[in-house]
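Moving on to chain A:
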Amino acid sequence: MSARDRILGRIRAAAAPGDRQAAVAAWMAAPGGGPRPHQAMSHGPQRLTQFMQKLDAAAATVGRVSALAELPKALAHELRKRRLPARIRFGSDAIFAGLDWGTIGTSRGPGRIEEPATLSRAEFGLAETGTLVLASGPDNPVTLTFLGETHFVLLREADLCGGFEDFWTAWRERGLDPRTLNMVTGPSRSADVGQVLQLGAHGPVALHVFLLS
Partner candidate 1 sequence: MSGPRVALFVTCLVDMFRPSVGFATVKLLEDAGCRVEVPPVQTCCGQPAWNAGDRENAKAIARQVIAAFEGYVHVVVPSGSCAATIARDFERMFAADDPWAGRARALGARTHEITAFLTDVLGVTEVGQEAPVSVTYHDSCSGLRSLGIREQPRRLLASVAGLELREMAENDVCCGFGGTFCVKYPEISNVMAGDKTRHVAATGADLVLAGDLGCLMNLAGKASREGRAFRARHVVEVLAGDLATPPIGEAG
Partner candidate 2 sequence: MSLHEATTPAFRANARAALDNANLQAALRGSRGNFITKRAKGREDLPEFDALRDRARDIKDHVLAHLDLHLEAYEAQVIASGGHVHWAETAEEARAIVLDLCRKAGAKAVNKGKTMISEECGINDFLSANGIAPVETDLGEYIIQLRGEVPSHIIAPAVHVTVPEIEAAFRKAHAHLDPDRDLSDLAALQAEARGVLRAKYFQAEVGITGANMLIAETGHSVIVTNEGNGDLTQSLPRMHIVMASLEKIVPTLEDAATILRILGRSATGQEMSVYTTFSRGPRRPGDPDGPEEYHVVLLDNGRSNMLATPFQDMLRCIRCGACMNHCPVYQAVGGHAYGWVYPGPMGAVLTPSLIGVEQGGQLPNASSFCGRCEEVCPVRIPLPGMMRSWREREFEKRLTPAAMRRGLGLWAFAARRPRLYRIAARLGAGLLSRLGGKSGRIASLPFARGWTGERDLPAPQGGTFMDRWKAARR
């Protein structure tokens, strides 16, 4: 008998009688069922406002971009404001492909050991907590999320969800299967030194979101 068999055998020996298969099937067939917090149910303009407030509470910054073509200008402005070099690294997401980046030097590919600024597109956002959801892959390599000193993230307003409930539904509908689904709520931080919270522990020191209407 393998370790697997012995472990499962002990679990089965301890189980109560009854149709356990049916109980599991019923549970899986009706995901959810937990209380849905009020703060996960925002709609319309209120959803956007809540998302921006939650980003702020998570020490992230946010700006709105009215058209995709304006992204390079907005990014250039943010880079200058933050005294960062006019360079950005991103993946092969089609949304960034046809843009005129002007004076910003661009490079493509995964994160590197020293990278002042990286750019990713988030699949979704959650107004409930100011959370960005990124899907790893060639379009948006996962290491860009963690190796940029400053991480810029583009989110289409249409991809903004109220909370976990509508997010999981939308996620399943989109049919993605990335190696990682990364939920990001603000820049990296730690309180391990002296129990005082400081930003930029291992990941980005700053997180800026471009909301595309």
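Keep in mind that, in the parts below, a residue touches a chain if its C-beta (ideal position, glycine included) is under 8 Å from a C-beta of that chain, and two chains touch if they have at least 3 such contacts; residues count from 1.
If you want to know what made the cut, all candidates are chains of the complex that A comes from, given by their letters.
This is a predicted model, so every value here is computed, not measured.
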Complex partner of chain A (touching, any copy) among 1 or 2: 2
Complex contact set, residues of chain A against candidate 2: 2-4, 6-8, 10-12, 14-16, 20-21, 23-24, 27-28, 31-39, 54, 58, 91, 109-111, 113, 128-131, 136-138, 141-143, 145-147, 164-165, 168, 171, 177-196, 198, 200-204
